[in-house]
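Just one protein chain is left out here, and the rest sit where they should.
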Amino acid sequence: MFKRASIVAAAAAVVGIATGAQAATLDDVKARGVLHCIVNTGLPGFSYTDANGNWAGFDADMCRSVAAAVLGDGDKVKFIPATGKTRFTLLNSKEGDVIFRNTTWTFVRDVDVKLTFIHPTYYDGQGFIIRKSKGVKSAKELDGATVCIQTGTTTELNLADFFRANKIKYTPVPIEDSSEARKNYLADRCDAYTTDASGLAATRATFEKPSDHVILPEIISKEPLGPVVRHGDNQWEDIVRWAVFALIQAEESGVTAANADEMAKTPPNPDVARLLGAEGDLGAMLGLDKAWALRAIKARGNFGEIFESNLGTKTPIGLERGLNALYTAGGLQYAPPFR
Amino acid sequence: MTTTVDQGSATARGEPNVLLKLWRNKETRSVIIQIVTMALLFAFFAYIINNAVLNLQALGKTFSFDFLQEPASYDINQTLIEYTSRSSHARAMLVGILNTALVAFCGVILATILGFVLGVIRLSNNWLASRIVYVFIEFTRNVPVLLHILLIHGIMVHFLPLPKQAISVGDALFLSNRGVYAPRPEFLDGFGFTVAAFGIAVIAAVIFRRWAKKVQEDTGKIYPVFLICTGVIIGLPLIVFLISGSPLVWELPKMGRFNLQGGVMMLPEFLALWLALSFYTSAFIAEIVRSGIMAINKGQWEAAGALGIRRNRVLQLVIIPQALRVIIPPLASQYLNLTKNSSLAIAIGYMDIVATIGGITLMQTGKEMETMIIVLLIYLSFSLVISAFMNWYNKRIALVER
Partner (left out) sequence: MANTHNPDMTPGLVNAYEPGEHPDWPAPSSVKGPAHWIKTNLFGSVTNTLLTLLTIYLLYKIIPAMVDWMFIDAAYTGTSRKDCEAQASGACWAFIGTRLQLFIYGFYPEAERWRVNLTAILLVVALAPVLYDNVPHRGKALIFTVLYPLIAGVLLVGGIFGLEYVATDQFGGLMLNVIIGVTGIAFSLPIGICLALGRQSHLPVLRIVCVAFIEFIRGVPLITLLFVAAVMLSYFVPPGTNFDLLVRMLIMVTLFASGYMAEVIRGGLQAIPKGQYEAADSMGLKYWQSMRLIILPQALKIAIPGIVNTFIALYKDTTLVIVIGRLDILGIGRSSLADSKWQGLSTEVYVFVAIFFFISCFLMSRYSLYLEKKLHTGH
């Protein structure tokens, strides 16, 4: 019995039992010098490890921008890969500071699960992918089909509702993780595979012959995906929210990673001056310095640049901006005024 | 406490400390130990329940089973009872329980048959067959059952043909990577007569068997009971069925746009799980059968032979009944293992208890405590039912000592 007690104690001591003191997240992050960012275990385009083992993707880059704003260096990030099941637990146990892991903003999660959603960085919706050879043009033609889904997400509920509303029958094949689901789809165990449309595009990019597969036009749900922080730390919530808005505002004002320094010196208009810290001191209100937004933009570029370099039409993922274009271009991305 | 002090001398010496005195008395000591155990146990449970209550409060969650009545809103691909996405979580749980029961039941039957066949071949004097079975048994039981499940599922999904090129047996049975399709019987009016005839035939067979046994005990005359009973049970319903105008049609599976439609379908997930569990368990059962038969003294064969009993009757009347006594207890624990191993279904997406109530329901409702408690209780009751049945059977065949 002695052995047992000692090993548990040793392990607990080594791992560090987090108790007590409700320290503010900002103080924790600054003290630690590293931002702990919860990301997807592997979703091409959003967050994945490249050949050198570095994290890359849309979510990973957004996270670096936040780190740059807070800590001054976009590389001071520790990425914590999480599954759909474990992401909220990791956040609530303070192992992570923020979730950048395509998490859908829903009423229950916001109110009942007690999370705080920042802003949808990606407006998504659930769609279907199917082999071209099946000759299907619309999801309503899927009567009698077998559909692969990943369990534990909102997708299976949307799927059940969609098929019920259209009075068509299908056979669901529920699978625990997305890579297994993809494997089953590729083996033709399922006729169609359903997940968020962005995920479908990302998945298709990894196929041997992407052109053999088609994404059906129906989008059967609203999936606003965005970063999540713990309930109750308003300062930290504001920091993450306005770091994201700074990227969006930068795109709108034409500030890019390349011209940001120059713009900060000679701001073309008062909006940019306030954003980049040349005028006023918005940073101090967040508990940061003046150049916080400048650093965030310089880390990986503005919102548009991050999108285009990870997901855009020139990448293998090949996504159009669509709903994620700025409101000036017919999309939904809109930052409140910086004043 | 170096010398042994019995209770008498302790009392005689008149220890000043009453507690010590009580401790030295064997009977009071055992009472004290038990009270302390109880107290510690209650304290432990009180502690963890208190923690759970505090933790749930901190998260703003409640502990209640009300969610069972709410609509589950997800679909299940294999349902033995009526179920739609509007049914309640309780109903989804029931579907899961039945799916677990189905695969466990089928698995137990196939594993037993395979295990007995392998065990007997292992003992046969055919060197080659015995060696091959040995290799099969050793390989099967030394590889984790999860790997068996994944391997068989992988082979089914990747190497079986698509529904359009399905391997068909007489255009009735189809084998594809979407599963096995078989014709489904459709009962028309008048099939009730056949069912009734079957019932009568079974009752008649039971009565005949009793009578034949009595005749055998009285006179020693042996009737071919098995043959006659099978004849009656198959023959009578068949005649009634034909007379009443064959009120049964088969719905054949036909190729639809995506899948075969109609008929009875067995999902590849079910098949993979069933076969994997059966193979894995059969390897253990084969070893149990082998050691059971080997445990029977050779003298039993010789004694039975000396009585002039034919060799196959010796096996049936002398060896197997005795071997069963050795075989049943370990067999029972193998059946239990098979049922418990069926929970690995989650790895390939077969909708059993763990995947329904312990999987999707848990994740959709966030009721970790409640759903896990339900899952644990369900498995416990499965285990209790199986061990109760095997205990009863074991008692029935146990050696009656007079």
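Per-chain residue numbering starts at 1, and chain names A and B are given in the order in which the chains are listed.
Everything below uses one rule, namely that a contact is a pair of C-beta atoms (placed from the backbone, for glycine too) under 8 Å apart; a residue touches a chain by one contact, two chains touch by 3 or more.
Source: prediction; values computed, not measured.
Engineer: Touch as defined at the start, partner being the missing chain; which of B:65, B:139 or B:211 qualifies?
Structural biologist: Missing-chain contact among the listed residues: B:139.
Engineer: Which residues does subunit B use to touch the chain missing from this display?
Structural biologist: 4, 30, 33-34, 37-38, 41, 48, 51-52, 54-56, 58, 121, 124-129, 132, 138-139, 142-147, 150-151, 154-155, 158, 336, 340-341, 343-344, 346-347, 354, 358, 362, 368-369, 372, 375-376, 379-380, 382-384
Engineer: If the missing chain were put back, which residues of subunit A would it touch?
Structural biologist: Contacting residues on subunit A, toward the hidden partner: 1, 3-4, 6-8, 10-12, 14-15, 17-20, 42, 83, 85-86, 89, 93-94, 176, 179-180, 182-183, 186-187, 206-208.
Keep this in mind: only the chains that are shown with their structure count from here on.
Engineer: Roughly how far is subunit A from subunit B, centre to centre by C-alpha average, rounded to an integer in Å?
Structural biologist: Using C-alpha averages as centres, the distance is 45 Å.
Engineer: Which positions of subunit A touch subunit B when the two form their complex?
Structural biologist: Touch list, subunit A to subunit B: 84-85, 92, 112-114, 134, 141-146, 151-152, 156-157, 159-161, 163-164, 170-176, 184, 187-189, 191.
Engineer: Per the contact definition, I'd like the list of subunit B residues that touch subunit A in the complex.
Structural biologist: Residue positions touching the partner: 59-60, 73-77, 84-86, 157-158, 162, 177-178, 256-259, 261, 268-269, 346-347, 349, 351, 355, 359-360, 363-364, 366.
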